[in-house]
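Every protein chain except one is present and positioned as in the full complex.
Entry: chain A
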């Protein structure tokens, strides 16, 4: 016998409500997760390498057997590649969306538009499914949950293109800015650069993820404050291993030493990985669904004066 006191009443026997957590876990493991991550930044900033390093697999477009692009595309292209990766019985369908051509031309006016269009198209796809009379059990989610924006490590300030992009897209997608190829800066230079970048973003009212306004409670706020104060993370990526102090580590070997990717004294890759994957992955999806998607949906509904469910017999005469 097991007596539970609950608000005055007495429950006799063990009900087993707490097992629901285990049931959920089992179900989730069976169904698996979807996660869609976009990388934006001009050519050569190590986007593909970083994504591969983050997920410890060859998941970027460049590794998917696509020929290494010899030419810079004239307009920004959107190229997505999906892989199913598994860890500890949990399956994740990871989609990496690459944006080759961004910022590479002499005239980069409006080069963010194809990206904005892609993000909205995924929202639209999801919305159409949601609004169907007979809906799929699980709507395939291609919405971009997170956009990693690669800042060039100039050591001075943000570039104009960086500001333009983040200004325009921070309201439709979670932007996580990172300082790429951070092994070009000393620790001091890095700190100064980060401070300047944060100040510039603040002055322009640009909010990167995790956005202050979406902090759920004090605990969240305190955790996220700490993270916001360290961002943008200064990262280094690598797919090569070297022997350091009898350990095999991922790193970059130069004439004056080995930069260890996962060494927190060298760069902030480990922090980024923990933040992105180990603590905030689910939150990124939730903010995308509850905030960015809802914003899009509300706008669409307003624009069309109402929403009528449509039939799925092929005639998509939606009044959307």
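Just so it is clear, contacts are C-beta pairs under 8 Å (C-beta built on N, C-alpha and C of every residue); 3 or more make two chains touch, one makes a residue touch a chain; residues count from 1.
Here is the rule we use: contacts and distances are computed from a predicted model.
> Would you mind picking the UniProt name of the chain not drawn here, from "AP complex subunit sigma", "Septin-type G domain-containing protein", "Cytochrome c oxidase subunit" or "Actin-related protein 2/3 complex subunit"?
"Septin-type G domain-containing protein"
> Return the single residue from A:152, A:174, A:224 or A:288 that touches the missing chain.
Checking each option in A:152, A:174, A:224 or A:288, the one touching the absent chain turns out to be A:152.
> Using the document's definition of touch, tell me which of A:161, A:227 or A:270 contacts the absent chain.
Once the missing chain is taken into account, the touching residue is A:161.
> Considering the whole complex rather than only what is displayed, give the residues of chain A touching the chain that is not shown.
Looking at chain A, the ones touching the missing chain are residues 42-46, 72, 104-109, 152-164, 180-181, 183-184, 186-187, 196, 199-200, 203-204, 252-260, 263, 265-266.
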